[in-house]
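The block that comes next holds chain A.
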Amino acid sequence: MSLLTLDSVCKSFGSTRIINDVSLDIEAGEKHAIIGPNGAGKSTLFHLISGRYNVSSGTIGFQGKAIHNLPPYEIARRGIARSFQVTNIFPRMSVFENIRCALLWSEGYRYSFWKLLGRQKLLNDKAFDILEQIGLSDKAQLPSGELAYAQQRALELGVAVASGAELIMLDEPVAGMSNSEAENAVALIRRITEGKTLIMVEHDMNIVFDIADRISVLVYGEIIATDTPENIRGNARVQEAYLGEVPSDA
Partner candidate 1 sequence: MSLNRSLYHSQAKKNRLASQHSLRKIASATIGAVACAFSLTAVNAQEPIRLGFMDPLSGTFASVGTSGLNVLEFAADYFYNSKGGILGGRMIEIVPLDNKQSPTETQLQFRRAVSEELRIIFQGNSSAVANTLNQTIAKHNRRNAGQEVLQINYAAVDPILTNEECSFWHFRFDAHAIMKLDVLTDFMAMNDELSSVYIIGQDYSFGQVVAENTIRLLGEKRPDIEIVGNEFHPIGQVKDFTPYVTKIASSGADAVVTGNFGADMVSLARSIIDSGLDVPIYTFYAAYDGITATLGADGKDRIRLIHTDRANPLASDERREFYRAFKAKHPDSDITQSRLANALMMVVQAMEQAQSTDPYDIAVQLEDMRFTSIAGDELWMRGEDHQLFQPLYISKQTDEGIEFDADNSGFGLFTEYEVSTDETITDHSCRMRRPRR
Partner candidate 2 sequence: MKKQLPVWLGFALALIVLPQIFDSVLGISILNQMTIWIIFALSYNMLLGQGGMLSFGHAVYFGLGGFMSVHALNLIADEIIVFSITLIPLVGGAVGLIAAVFIGSFSTRKSGTVFAMISLGIGELIVASSLIFADFFGGEAGVTGDRTYGPPFFGIEFLQDAEVYYLGAFWLFVATLFMYLFTQTPAGRMANAVRDNPERAEFIGYSTRRVRFISFCAAGLFAGVAGGLFAINYEFITEENLNALTSGRVLLMAYIGGLGFFIGPIVGAVILTLMNSLLSNYSEMWMLYLGIMFLLTVLFLPRGFAGFIMMHQTAWQNHRLGMLILPYLITAIPLSLFLAGFVGLIELSHKGDDILPFFGLSLGADSMLSWGVLLTLAGTGALGVKLSRPRLNAAWAAANTVAKDADGDAQ
């Protein structure tokens, strides 16, 4: 059985249909990339899966249970974590606090107001481990709003993966990075999604073909193809609809 199942998902804003009858199955452990021209609805699709938007029709199932139209926190608790295209962290809190907050729910702390965080050795160690992984341990006490851009992106990733979610969704994780920064980021993504399921939206085709096991192509709100990287490269419809518009820096 698939880990994530989208069945005839539609989303309209007013009379404009952004996502049209999308069906998709993601297997556990799969690294899946979604590509498509600007405005194709990739981010909207992410928002539908992660609960930021409600679907207009269709269903989304995760581990066999329907999750569409649940609030984001319910979906997050079931094991879907995501990052954002525009850095979306807690700017006035320290880097360490960002990661620790991202860990809290999965570590079972819920809304407790009787436990002192300073005393939770296991939790703090875990947060430091993640900081180590994303290479920010020396900036642990800095307010995260003061980090450099690439570091903020790294933190963005860290916050997304901290909860140890089964499914990780990354929205353009390397957008706006220099080549060397992007390389580091890809290595980081590989490392932290080891053994997890990954869905990724990305414009950089090198990275997409490098990481992904399967690729879906979204054009005007419809998936026109889902296949392995090799087959997608050879798909005529994809060529026609999309590849001509690949950004030049790809």
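Candidate selection criterion: all candidates are chains of the complex that A comes from, given by their letters.
Here is the rule we use: a residue touches a chain if its C-beta (ideal position, glycine included) is under 8 Å from a C-beta of that chain, and two chains touch if they have at least 3 such contacts; residues count from 1.
Computed from a predicted structure; not experimentally measured.
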Taking the stated C-beta criterion, I'd like to know which one of 1 or 2 contacts chain A in the complex. 2
For the complex, which residues does chain A have touching candidate 2? 50-52, 71-73, 76-77, 81-82, 84, 88-93, 97, 100-102, 104-106, 109-118, 159, 162-163
